[in-house]
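With one protein chain removed, the remaining protein chains of the complex are shown where they sit.
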Amino acid sequence: MKAKVYVTLKPSVLDPQGKAIQHSVELLGFEQIADIRQGKYFEIALDADLSENIARQTAERIAKDVLANPVIEDYRVEIDR
Amino acid sequence: MNNFAITPEVIATHNLTFEEYEKILKILGREPNLTELGVFSVMWSEHCSYKSSRVHLGRLPTTGKRVIVPPGENAGVVDIGDDWCVAFKVESHNHPSFIEPFQGAATGVGGILRDVFTMGARPIAAMNSLRFGHLTEDKHANRNKSILKGCVEGIAHYGNCFGVPTIGGEVVFDEAYNLNPLVNAFALGIVRKDQIFFGKASGIGNPVLYVGAKTGRDGIHGATMASAEFDEEALEKRPTVQVGDPFLEKLLLEACLEAMRSGAIAGIQDMGAAGLTSSSVEMAARAGTGLEINLTLVPQRETGMTAYEMLLSESQERMLIVAHRGREREIVEIFNKWDLDAVVVGKVVEGNRLKIFHNGNLEADLPVDKLTDEAPRYERRKAKGERRKLKTKNRKPKTEDQNEALKMLLASPNICSKRWVYRQYDTMVRTNTAILPGADAAVVRIKETRRAVAMCLDGNARFVAVNPKIGAKLNVAESARNVVCVGAKPIAITNCLNFASPERPEVMYSFSEVIDGIKEACEAFQTPVVSGNVSFYNETDGRGILPTPVIGMVGLIEDTHKIITHGFKSEGDIIALLGITNDDLSVSEYAQTILEFSTDELIETGEVPEINLDLEKKIQDACLNLADECLLKSAHDCSDGGLAVAIAESCFSSLNRKATGAEIELKNERLSTESLLFSESPSRIVISFKAEDLERVSAIALENNCPFEVIGKVGGEDLKIKLNEAEIVSASTAELENAWKNSLENQLGVEN
Partner (left out) sequence: MKFGVVVFPGSNCDHDAYHVVSKHVGQPVDFIWHKQTDLSGYDALIVPGGFSYGDYLRAGALARFSPVMKAIKDFAAAGKFVFGVCNGFQILCESGLLPGALMRNSGLHFVCQHINIRVENEKTPFTSELDAGEVLSIPIAHAEGNYVCDDLTLAELEDNNRIIFRYCDENGEPSNEANPNGSRSNIAGICNAEGNVLGMMPHPERACEELLGSNDGRDIFRSLTKAVERMEGK
């Protein structure tokens, strides 16, 4: 059982790294780029015998308490069987 | 694995020659297995064995009354008085930095810091000497930019997190370093004389501990990689680049120093290139003992690793410790407090065998002394390279307006401010930095004493390329002058010798000449060589770098109140030149920037300046005398870009000091205007002092037989230079400073 956690900056927070990446991408000639925002990705290996529900709750708590800073960041959890 | 056939291909992929393999057969009296072959290949690599350079390195002076630990240990140690010593060394990380600039440079910093704290010294300063191809007007410009950015970020990442101030060094651009960047990292630490540790596996029966990070498959065969030329395929070797963890290294530092204080450690050695293999072999060789190591006990990050992989892994942030018998528990507890692994993996035994066990099998059984003492030593053929002796074409300068020329020089890649680089380094952590980067030399005070230590890293490869022996002397002289300019007496050097393939006779010739030049200069300045490193095979697709020795000079200031900086201080102060200007323009920044000579053309047509070591010494002595008498308001080495550039740099603003102007009046019938302004004659220092002190200053110069000439005074907002009454330069200091300050950002195409 694997939990995937995506941590991203809140839409209202300026992301200087994302802006720099976007700038480089545009320099390379990619057009029609409206915005690039940088985030973090985590893979959490969980015990195989957990129920999906418990796994999700666990991952949500880890994301909320440790992985994301609620002042500036949002998170999203996916569970893979 | 042990039944793996040793074919000629296998031998070749281990970078061993047929003759070297024959020698292995003779030593063992049997065929090696693959693991043993791997051990031989790294121990006998150029990187570990110095097989091409050893016969020459012996000529360097390595003794002196301050030398406590000469070359041969992890770092050299020098006495600075009151029972305190400094340990320092410079080491190259050129090849890894080309393949992956960020991690390559970062792990270079990590390695040199470990070398220093392995001696028991807490690192208090780092510097680095960086060489890249040009950032503009070159087909490799974009690549060079990304290598520069990556290296600088890597150095910042590692040094800043570790908590050592990166306080100086040099950044040099030349087309010769396209595809062969040089990254030489220096570190200096402080240690009490009675607290120095050595990499010796002494005491039969003493346990051997593995401490620090876990072992993975990182950098397997990095040492052999650093011993071979590059081609485009080398980039495919990317997976062998190690990844550094400065946080872990910081913990390792604190744990090691704490364990050392406990008295439980008999010997300690960093696992650098060739990891567990070289650390165990070298520790045993120094002590004349044998070692038994059980790899099964080694903390591992990956599963299913073979003995071969574990022995050759270059995972970072690891150490081998020999504990006093019965005290291993104490060491384990200290490391566990810092959340680090510390595991007994073997013991010191009688004899000379290194025995490696894995999963109950004896995987390698090798004679330690043969791996080190009997490593191949080559007296490689050397032959003076033919200079093509191009006729010096009379070139029209890019500008005949000396204001313009001065501004162009100040903005040229090798003279312009490197603020963009060092602003990314934490230059002040540990609160000792008395002179920040950008000066002739950096200075850190030693909190435990009234003293301060000055240091600089310098190379001048173009001079060395034209005449390796004189070039090397010029190089040592300049580095000594640089520490003198901040008020420090030069006491010892470390060197990093970066060269192309030693298999080419002209490279070996220049290497040998460089050794002789360093020897002569170090004897003249009484600055023994206490540590160093040789990096060969700096070439890509058959094109080698210029012969590039880099000298790390360390100097001592007895009283922090006597530190000198290079900026002019007050209106009305007198400016004078110690030394004499000659016609030395043919290999200079002026020739490159204003006459637009390529490096190759400079080398083929130019002549190096003459260097008189006696005169150099007199000038340095005079400057130190003046500093000691507290007569100097400023002192600045006059080298790259010549007198005009040196004076302009002294006019520029610095922390707590606004920019100022200067009025210079030169009298000279002997030299051209260009030579007078931009000639790179050695043995010159621009000083300033209070007008009322003129008599004392000139008397001290006279006592030292030092040429002394008053050339002007500080004041105004412009830099004005007159030659025989005629104005040749008149420019606003602010304008000059802007050209100098923003140039690197402009070349990089980033915002200021």
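Miscellaneous remarks
For reference, chains read A and B in written order, and residue numbers begin at 1 within each chain.
Throughout what follows, contacts are C-beta pairs under 8 Å (C-beta built on N, C-alpha and C of every residue); 3 or more make two chains touch, one makes a residue touch a chain.
Here the structure is a predicted model, which is why all the values come from computation and not from measurement.
Looking at B:Ser262, B:Gln424 or B:Thr449, the residue that reaches the missing chain in the full complex is B:Gln424. Contact with the chain that does not appear here is found for just one residue of B:Gly64, B:Gly81, B:Gly163 or B:Pro397, B:Gly163. Of the listed residues B:Thr107, B:Thr433, B:Ser512 or B:Thr548, the one in contact with the hidden chain in the full complex is B:Thr433. Note on the undisplayed chain: of the listed residues B:Trp44, B:Trp338 or B:Phe568, the one touching it is B:Trp338. As for the chain not pictured, it touches chain A at residues 12-14, 16-17, 20, 40, 66-67, 69, 71-72. As for the chain not pictured, it touches chain B at residues 153, 156, 160-163, 245-248, 250-251, 338-339, 422-434, 436, 445, 447, 560, 655-656, 751.
Assume only the chains that are shown with their structure count from here on.
Chain A and chain B have centres, each the mean of its CA atoms, that are 42 Å apart.
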